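The structure follows.
Yeah, one chain of the complex is gone here, protein chain that is, but the others are all in their spots.
In this document, chain identifiers A and B correspond to the written order of the chains, with residue numbering beginning at 1 in each.
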Amino acid sequence: MNATATAISQDDFQKFQEYFYRKTGIRFEDSKRYFVDKRLLERIAATASNDFRNYFAMLRFEASGAEMQQLINLMTVNETYFFREEYQFECLVESILPEIVARKQHDGPIRIWTIPSSSGEEAYTIAMCLLERWSGIDRWDVEILSSDIDTNILVQARAGLYSARSVQHVPENYLAKYFRRTAKGFQLDDTLRNAVEFSRVNLQDATEVRPYRNFDVIFCRNLLIYFDDQSRKQAAETFFDALRPGGFMLLGHSESMSRMSALFQVRKFPEAIVYQRPGGGWV
Amino acid sequence: MSRILIVDDAATVRMYHREILESAGHGVDEAFNGMEALEKAFMIGYDLFLVDVNMPKLDGYAFLRELRSHGELPQAPAIMISTEAEAIDQNKAYEAGANLYLVKPTRPDVLLGYVRLLLGEPLQ
Partner (left out) sequence: MALVKVPTAKTAEIESRSEVRDLAGLQAKLADPDPGARRWAARDLAAHPAASAALLALVRTEEDVSVREVALSSLTRIGDEVAVAGLVDCLRSEDARLRNEAIEAMKSLPERVAPLMRGLLRDPDPDVRILAINVLESLRHADVELWLISVIESEPMATVCGAAVDLLTETGTPRSRDSLIRLTQRFPDEPYIQFAAGLALKRIATA
């Protein structure tokens, strides 16, 4: 019987580290050996690859990219909760929205799209931040649209019922103001539930995404990292078309446009690095 | 301690240059292409850039042009490293904003000499 690998050599770790960095932009320092080795060994066993070399060859060339997806999933932290990566919401309120209103030339609302919606935490967090932290909310209308491919999760998102874990980073006063504690969990008030429109969309279906246009800000956090090179490029083009000229794109904190597309310009704000579609009369 | 950003899509080349520079006491960061280099340059004020030409998404020339024309990016000298030996390519590099030009494959002593020169350190 062939024993499966029980350890990863330093050279194999380096090979893997270089490959993963090239593909995702995420670099695992040597201090992460335990974290990475454990997961690699897990996947080597799960795929019956026997050793790292076979596993790596399979990883690099699997047409479907399914194993790479699995691996990325394992290597990244995926929990969704309110106020996750909070600095991006700060950036929205402190830097992005002020710039948008400064050059706004139309009467319509400011439009924000967040995809994937998952169970709604991101969209509702945006809503809370706009109501509580953005002075401009008294002057400007904002439309928040949130989409996901999974209809079941959309039902959950619309319902607005959350676990204690999910709301652990919600400031106390927001929790008191916008949530009701019930036997089943934390129920979001109708004020916020009615502030967000949820829709079903498959980002990779050109026909389905075509009508999504004229957004000022798009949040697409921790989704594209799971796509292969072609799909990422495609998705970047989709988002480019979905944005108004000068519109902004935010990815997850360990994601970078540098692995996806040259369409966007890098913008540095005090709170975050974001990406901008060129144009819109803003240099 | 000086901080140098190596911009190259080839892992082995980055490793090679890293070893050379670290052995001479320089701090080193890496970027896979011009776009990642911009992102890093926004966060850290580098003392020097080592820039490859052929990279996906944003090549070396485009990176330098963006770096030099960007009001908010801290400026630093740049060595362009290329496979092309023609004079015309050197001019392109200087026009894009490189300070010096090296042809691959590089030699440690030459590279370190150029680095010392651009960092204003005395030549040994």
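Here is the rule we use: a residue touches a chain if its C-beta (ideal position, glycine included) is under 8 Å from a C-beta of that chain, and two chains touch if they have at least 3 such contacts.
Remember, predicted model here, so these are calculated numbers, not experimental data.
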Identified contact with the non-displayed chain, of A:74, A:131 or A:175: A:131
Touching residues (missing chain, whole complex) on chain A: 9-12, 14-15, 18-19, 52-53, 57, 60-61, 63, 109, 111, 127, 130-131, 137-145, 194-197, 199, 210-214, 229-230, 233-234, 237, 240, 261-263
Hidden partner chain, residues of chain B it touches: 10-13, 15-16, 19, 53-57, 59-62, 83-84, 103-108
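To be clear about the criterion, only the chains that are shown with their structure count from here on.
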Whole-Å gap separating chain A and chain B, where each centre is the average of the chain's CA atoms: 32
Chain A contact footprint on chain B (complex, rising order): 9, 11, 31-33, 35-36, 38-39, 42-43, 57-58, 72
Chain A residues within the chain B interface of the complex: 18, 21-22, 25, 256-262, 266, 268, 273
